[in-house]
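Structure, as structure tokens:
Complex shown without one protein chain; remaining protein chains in place.
Showing chain A:
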Amino acid sequence: MSFLFGRARARTNTTELPKQAREHILKLDGPGGAAKADELAKTLSQIKQMLQGTHGLGTESDASPEQVLQLVTSILDEDLLYLLAANLYRLPFESRKDTQVIFSYVFRFRPPTASPGSDPMALVYVVEKRPQVLVELCKGYNYKESATPAGTVLREVLKNKDAAAVILYDDGDEEGSSQGGVAEIDEERSQTGNGVFWMFFEWIDKSSFEVAADAFTTFRELLTKHKELVPKYLTWNFDLFFTKYNTILVQSNSYVTKRQSIKLLGEVLLDRSNYNVMTEYVDRGEHLKICMNLLRDERKMVQYEGFHVFKVFVANPHKSVPVQKILLMNREKLLQFLSHFLEDRTDDEQFIDEREFLIKQIKTMPSTPMPPQR
């Protein structure tokens, strides 16, 4: 008897819980908001447990896959994902963690009937119908409280190409923005720079360490994960992207931002899929200047990371005239400088080899700039 009762209760819960959660969230601002927060915390915890089943250490009876399907459907129907994402920062401590778990499970859930390789249903729904959920998750970086849970969810979701595209191509009401769903994206259009992706620069540069470091990790995922997405994106938004990148990140006053972004720059440029972006990047004299100044930074790790970008300029067999000019103008200084550059890195053979290679390249450059021949 109790068995039957439990089943029945579970069934109502699958539709009731998301509805309750929605109502609690909407009343957070009203009178008795604190009490609502408590109730919300309980509801979220119940939803989490149903989704989690015995994956965790909970010993409660498992919900059946059909029930979980019902629950997920109901969560989508109530637009709970959006509400949770937008209000994440003001949920209680435990609820923020529960929300993170709920997102994880919902975004991975496949109905029992779905084919194993298919995209999870909630994720498909969000990228097609409700991209704002992802945008709101990114905006979790506006607050210290929501940065970690939102970031954790984002990095899981961003493994999906469409989800990454939604964030890259979010551009407000513009034509071709991802706002209407992933299908509306126009990849061959330059971004205005007002979309959510461009806010990452500020989050990384301006936030506290915890937030900035998490935002940077997500930013890196966005730029390195999807080889078929990012090169095109960078090509279409070359100036906007690298201007922001070089001024806000590479020359940030924050040691961590500076060092990590130089490293990422090197990774992006040296990625085979970004070949065209790389050649365009190393043609610009002003990029070389920034880079050469990094070599003279007073912090060794900044010098070291800078070196890995600098080497791309020098190793390029088709150096542009401005780049050749700068290198020639500083040839003697560079040779002198490089021969003593990070000398105590005696056990880094690759570095030593590369340094020698650069010295040789600079030495053997013709003394007058010549237009590159490709």
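Everything that follows uses one rule, which is that a contact is a pair of C-beta atoms (placed from the backbone, for glycine too) under 8 Å apart; a residue touches a chain by one contact, two chains touch by 3 or more; residues count from 1.
Quick note on the criterion: contacts and distances are computed from a predicted model.
Engineer: Could you check which of "Phosphatidylinositol N-acetylglucosaminyltransferase subunit C", "Peroxin-7", "non-specific serine/threonine protein kinase" or "Integrator complex subunit 11" matches the UniProt name for the chain that's left out?
Structural biologist: Spelling it out: the chain absent from the display is recorded in UniProt as "non-specific serine/threonine protein kinase".
Engineer: Can you work out which residue in A:Ala213, A:Leu270 or A:Ile359 touches the chain that's missing from view?
Structural biologist: The single option touching the absent chain is A:Ala213.
Engineer: From the list A:Thr15, A:Gln67 or A:Ser254, pick the residue that touches the absent chain.
Structural biologist: Selected residue, touching the omitted chain: A:Ser254.
Engineer: Among A:Leu26, A:Ala114, A:Ala315 or A:Met329, which residue is in touch with the absent chain?
Structural biologist: Checking each option in A:Leu26, A:Ala114, A:Ala315 or A:Met329, the one touching the absent chain turns out to be A:Met329.
Engineer: Looking at A:Lys129, A:Lys227, A:Lys289 or A:His318, which residue reaches the missing chain?
Structural biologist: Hidden-chain contact among the options goes to A:Lys289.
Engineer: What residue numbers in chain A mark contact with the hidden partner chain?
Structural biologist: Where chain A meets the chain not shown: residues 55-57, 93-94, 97, 101, 104-105, 108, 148, 152, 156, 204-210, 212-214, 217, 246-247, 251-257, 259-260, 285-286, 289-290, 292-301, 303-304, 325-326, 329-330, 333, 336-337, 340-347, 349.
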